[in-house]
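A single protein chain has been omitted from the complex, and every remaining protein chain is retained in its original position.
A, B and C label the chains in the order they appear, each numbered from 1.
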Amino acid sequence: MIKAGIIGATGYVGAELLRLLLNHPLIEIGAISSVSFEGQEINKIYKNFLSKTDLICETMDDVIKKCDVIFTALPHGLSEGIAKKAIDSNKICIDMGADFRLTDEEEYKLWYGKDFSEPELHNQSVYGLPELNKEKIKEASLIANPGCYPTSIELGLMPLLKNSLIELKGIICDSKSGTTGAGRGLALNTHFPEENETFAPYNIGGHRHTPEIEEMLSTIAQDKVTVTFTPHLLPINRGILSTIYCNPKEEVNLEFLHKLYTDFYKNKPFVEILPIGETASIKNIRLSNNCHISLHLNHRKDQIIIISTIDNMIKGAAGQAIQNMNIILGFDETEGLNFIAPAF
Amino acid sequence: MIKAGIIGATGYVGAELLRLLLNHPLIEIGAISSVSFEGQEINKIYKNFLSKTDLICETMDDVIKKCDVIFTALPHGLSEGIAKKAIDSNKICIDMGADFRLTDEEEYKLWYGKDFSEPELHNQSVYGLPELNKEKIKEASLIANPGCYPTSIELGLMPLLKNSLIELKGIICDSKSGTTGAGRGLALNTHFPEENETFAPYNIGGHRHTPEIEEMLSTIAQDKVTVTFTPHLLPINRGILSTIYCNPKEEVNLEFLHKLYTDFYKNKPFVEILPIGETASIKNIRLSNNCHISLHLNHRKDQIIIISTIDNMIKGAAGQAIQNMNIILGFDETEGLNFIAPAF
Amino acid sequence: MIKAGIIGATGYVGAELLRLLLNHPLIEIGAISSVSFEGQEINKIYKNFLSKTDLICETMDDVIKKCDVIFTALPHGLSEGIAKKAIDSNKICIDMGADFRLTDEEEYKLWYGKDFSEPELHNQSVYGLPELNKEKIKEASLIANPGCYPTSIELGLMPLLKNSLIELKGIICDSKSGTTGAGRGLALNTHFPEENETFAPYNIGGHRHTPEIEEMLSTIAQDKVTVTFTPHLLPINRGILSTIYCNPKEEVNLEFLHKLYTDFYKNKPFVEILPIGETASIKNIRLSNNCHISLHLNHRKDQIIIISTIDNMIKGAAGQAIQNMNIILGFDETEGLNFIAPAF
Partner (left out) sequence: MIKAGIIGATGYVGAELLRLLLNHPLIEIGAISSVSFEGQEINKIYKNFLSKTDLICETMDDVIKKCDVIFTALPHGLSEGIAKKAIDSNKICIDMGADFRLTDEEEYKLWYGKDFSEPELHNQSVYGLPELNKEKIKEASLIANPGCYPTSIELGLMPLLKNSLIELKGIICDSKSGTTGAGRGLALNTHFPEENETFAPYNIGGHRHTPEIEEMLSTIAQDKVTVTFTPHLLPINRGILSTIYCNPKEEVNLEFLHKLYTDFYKNKPFVEILPIGETASIKNIRLSNNCHISLHLNHRKDQIIIISTIDNMIKGAAGQAIQNMNIILGFDETEGLNFIAPAF
C-alpha cells in the first residue's frame, strides 16, 4: 500500500490531514514528524487520536525515507529545502504552505520578505487546484496546495473569468474565516474571551494571500486581474465564506449565471452550485471537502455577488491536498473524501 | 420628572430600551405596553428585571395617556396610527420601527408593500441620526429612529460624502450583524444548532434597509448615491460591523482621511475614529452606545475601506432613541448613555 | 446489499443517522420517511446532502416494505405501532425513541403518561447498549436504543456497579448536553440569542431519562440503585459530559480504578479510559462514536468522580443505533463508525 507521511503533523493542518488520511482506504501512514514534539505519541498531543493511532513523531528525514508521498505542513520558508530532498529521492511532495504558490519571485519577495531558495523547483511545481489544473496535477510530483482564502475566491470567480464576462479591475473579495485558520499558536486575538462574541477584519491591505489570489485570477483570465481582499475573523472554528462583488461587462440575469456555473462545474465532484434563490452557508460544507457557491445580483441588478464557502481546514487545506494526491496516484478524485458535512 | 413609556416593551428592542431607561437618571418609566403579555409583569418575561422593576404591561392607550415621551418598538406598519395619537395628544414620539424612515412613499410602497397611512405626519418626522440632524432633532416631536445597519453605514460614510470625495456609484456595504437584530421571534435560521458555528448572508439584494441607506446617503451627499448592501448573520448576540468599500475621486492617503474623520466627529460624543493602523472590532463597542470607525486602504491604495461598528441594540436602536430623547428634552446628549463596553 | 430505512428522517436524529448510513460501506438506504416533508427531497431540507443523495421522503409503509432494517426516530409514543408492523413483516427494528427503553410499565406510565400499547413486544425488545448487552443484541430483532444521557452515565458506572464497589444510594449524575439534544423544534430556550453565552440546568427532578438510568443501573448492579440526575444545557451543538459522584464502599485509589476500568472495557472498541491525570473533554469525542471516561478522586480521596463524555447524536443516538445494527447483522461492530473526532 502507498505510504503517506506528514512533516509538521502537530500543527492544525498537519493534525487534520492525519485525521483524514487515517480514514483513507488506499493509503497507510508511513511516518509523521514534528520538531516540537519529536519522540512523542500524537495521541498524547491530540487526544481525539486515542485508540485510533499510536504513531510517534519522528524526524523529517524519517518521513522522507519511509514514505512515498510527503505532505509538508509548515510555516512559509521551510518547505523548499524539504521539497528538494523529497523530489531528489523521487518522492511525491505536496506542500501545504506558501512556498510554491507564487510563480513571481518578485511578488514573493515583496510579500514574504525572502528569495526563492530552490528556484529551479518552482518550474516543476503545479498549483494544486484540481478544478483548474487537474491534467497538470496528474503529471506533477510537486504540488503547491492552494491557500484557503484563494481556494474559495478562485472557485467562486473561475467561470466568469474563463468566459471574460466581468471587469477585471476592482473585484472585491470580502472573506470571513473561522479561527482554525490562525493555527495552534497562542495569540491574544484568538484567546477565547477576546475572540468570542466579537468580529473584526484583520490585515486589511496586507494579507499574504492577496498576491496568490491576483496571480491565479490573472492566470485564469489570461489577463491582469486586480482585487481588494479583506479577511475577517469569525468566532467559529471552521469555515471560510467569501462574499465576492464584481461588475458584469454586459447585463446578466441569474438564470444565465446559474447555467454557466452549473455547466462549468458539472464534472467537478466537490463544487456545488446552489439553486437560484438559495444562499450558501458554512454549516452545509463544514467538515467536508465541498465548496458551495450561490449566485446573486444586487437590488439594481447591475452587480454580481458570489457567495463561495469551504471548510478552511479541508477543501482549504488537508482535503484538497488529499484530492491532489488522489489525482497524482490515479485514484478516484474523491477517495477518502466523501464524508458529508454534519449540518448541526 | 419626565415620564417615558414604551409601546412594544417585550420585544428585544423594547426590553433593551427599558433596561437602559431604568438607569437613566432624569427619566422615570410611566408605563409600558405589550399586546402579547398585557397584564403581566415584565420581570416574569425577562428575569434580568427581577427586583429591578415591577412594571406591568398595560395597553398602548395607557402608555400614551401616562407618559410624556412615547417610544414605539413595533413591527413596521403599526407605528403610524400610534404616532398620530401621541402627536395629537402633544406627546413626543420616537418610533424605533421603519414607518417614518423613508420620505419617498413610492420607495416605501416598493419595499414594504403599503402606502403611508398618515402621510401628513411624514412632513413632521425627523430622521433621528444625531450626528447628522442634531439641530432638527431639537425641534422635533416625531423621530424616525434609524435602522441599525443604516446607522453603521451612514456614520461610516458621512465625512466622505459631505466633502464630495468619493464616487457616488457602486459603494459596497458588506455588513455583518449579531442575531438579536432578528428579534425574539422564533425561526429556524436562529435556532441555536442551526446558527451556531456557521455564517451566511441573507436577503441579498432585498433587505429593507437598502432604500433607507440610499436615501440618507443621497441626502448627505446632496446627490444620488447607490449602494450594494449585503447583510450577513453572525453567530453572536450583539453588534454590527460594516465593511464599506468606496472609490476616491482623487488619490488619498490615510493621514488625510484620519484628520478628515477626526475633525468631522470631534464634537460627537459617541463616534470614535481609531488611530491609523488599528482596526475597529465589535468587542470594543458591544453593550455601549459608541460607534468605532477605522480607516484603511487596499494594497494598491486605490480604494478606501471603512470599518464601522456599533451595538445593533444600542447605538443601532434603543441607545440612539434615548440620545434623540435627550436632545429633544434639552438634556446632555450622553445622559444615561455613558456606560462603557465590557471588552470581554 | 442490506437495505436500511429511516422513519422520521427529517428530525435531527434521523438526519444524523442518514448522514452516517450514507457512508456505511455494507448498507444502502432503501427508503426514508417524514410526515412533515413527505414527497420532498431530503437535500432540500438539509443542504449538506446536496449531491450526496437524492432520496425523497416517502411514507412509513414504504420504508417498512422496502427495507430490511427499520430505524425509527420519532417522539415517544409513536414507535410501538410501527415496530409491531416491522416485526410482523420479519424486519429488524431499531427504535431510537423512548418507547421500549423501560421494562417497568408503571414507571413508563408515571413518566410518560401512557400505557404500553404493544405490551407483548416489550418482552422481545433488547436494550441496545452493546457494552452491556452484546450477546442479547446479536439475537434481537427489536432494539430499544438507549437515551443519550443514560448512555454516558451507564458506561461511566458499569465497572463499579458490576463489581459492587460503591454505595447504591445517592449517586449524583450532573450532566451537561449540547443543544442538538433538544431537536429541531423551535423553542425560546434554544433561540440563539437566549441560549448563546448562557448556561442553566433544566427539568431538575423531572427529566424522563431518570427512570431509564435508575432501571438500567439497577439491572447492572442486580440491586436497587437510586440517582439524582440533573441535566444542563450547554451553548454548543453537540456532546454530553456527565460528572458522576459516587461513594466507594471501601477506600480506593486511582491506580486500582484505572486498572478496573481499562480491563473492563478492553474489548469494547468505542470506550476509552484516559490515563490517570487526564480529564475527558467533549472536544475529543465530538462527531465520533467514542466514549471517553476519566477517573478522579476528590481532595479528601473519599469520593469517586467519573467524567464520561459522548457525542449525544452519535454514541448517544445514531451511531449507537448503527453499532446495534452491525452486531445484529454480524458485521464488525465498528463498521461505518471508525471516523475520528475533529479535535478543533
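Definition applied: a contact is a pair of C-beta atoms (placed from the backbone, for glycine too) under 8 Å apart; a residue touches a chain by one contact, two chains touch by 3 or more.
Please read all numbers here as calculations on a predicted model, not as lab measurements.
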Among C:Pro150, C:Gly239 or C:Gly316, choose the residue that contacts the chain missing from this document, as touch is defined above. C:Gly239
Considering the complete complex, identify which of A:Thr180, A:Thr210, A:Asn298 or A:Gln320 is in touch with the unshown chain. A:Thr180
Please pick, from C:Ile94, C:Ile307, C:Ile322 or C:Leu337, the residue that touches the omitted chain in the full complex. C:Ile307
Had the left-out chain been drawn, it would touch chain C at residues 170, 172, 174, 176, 193-194, 196-202, 204-206, 210, 226, 228-230, 232, 234-239, 241, 243, 245, 247, 279-283, 286, 296-301, 303, 305, 307, 309, 344
Interface residues of chain A toward the undisplayed chain are 12, 178-180, 182, 184, 186-188, 190-193, 195-197, 235-237
Contact with the hidden chain only, please: which chain B residues? 12, 15-16, 19, 22-23, 46-52, 180, 197, 237-238, 269, 272, 274, 278, 281, 283-285, 287-288, 290, 292, 338-344
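Following the convention adopted for this analysis, only the chains that are shown with their structure count from here on.
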Please flag the chain sitting at the greatest distance from chain B, going by CA centroids. C
Indicate, using Cα centroids, the chain positioned nearest the centre of all protein chains shown. A
Could you work out how far the Cα centre of chain A sits from that of chain C, in whole Å? 36
Could you please state the distance in Å, as a whole number, between where the Cα atoms of chain B are centred and where those of chain C are centred? 46
Inter-centroid spacing, chain B versus chain A (mean Cα positions, whole Å): 39
Which residue numbers or ranges of chain A touch two or more of the other chains? 197, 237-238, 281, 283, 344
